[in-house]
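Removed: one protein chain of the complex. Kept in place: all other protein chains.
Let's look at subunit A:
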């Protein structure tokens, strides 16, 4: 997909998708003049097949499908260095958020990366316990991703140094945390949150 010949026409350029990204992120992709400062400062550029500036470039050409087919958006750490430094006020971090949302809505979990899975398990733990329960997070991630032995040998070390607890600890104000989640879900239904 990456190097495939690109046909450009009104039919092949998905302007509707780009408009959605722009609406969700509240930023214009046309503002970008491809200076590359985002990619220059991005800590994850080395792991991405499309560095951040190219993600925007592909959107300028109406090639959202090419972006979503890759794993760049899932490697984005949302550190917002790009947004902070952009000379043209392009909120690239928001564009990445919007792309992840649209990707999830369209195709569900990415086949390219386990980032979504990790994110989901992380959030589920918070909702259940009111704080993180690392042992469960690691175990569940390994089971669901099918990588049963991944980082297994780190377990004893983390346990012995107290970085990971054997049993879970619950937050005292669980109902309030549940209220936060409910509020976000309400907002999502109304389209006020991603």
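Following the convention adopted for this analysis, contacts are C-beta pairs under 8 Å (C-beta built on N, C-alpha and C of every residue); 3 or more make two chains touch, one makes a residue touch a chain; residues count from 1.
We take it that contacts and distances are computed from a predicted model.
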Protein that the absent chain corresponds to, by UniProt name, given "Phosphate ABC transporter ATP-binding protein PstB", "Tricarboxylic transport membrane protein", "Urease accessory protein UreD" or "Disulfide reductase": "Disulfide reductase"
Per the touch definition above, residue among A:24, A:40, A:61 or A:135 touching the missing chain: A:61
For subunit A, the residues touching the chain missing from this view: 2-10, 13, 28, 30-31, 33-34, 53-54, 57-58, 60-61, 63
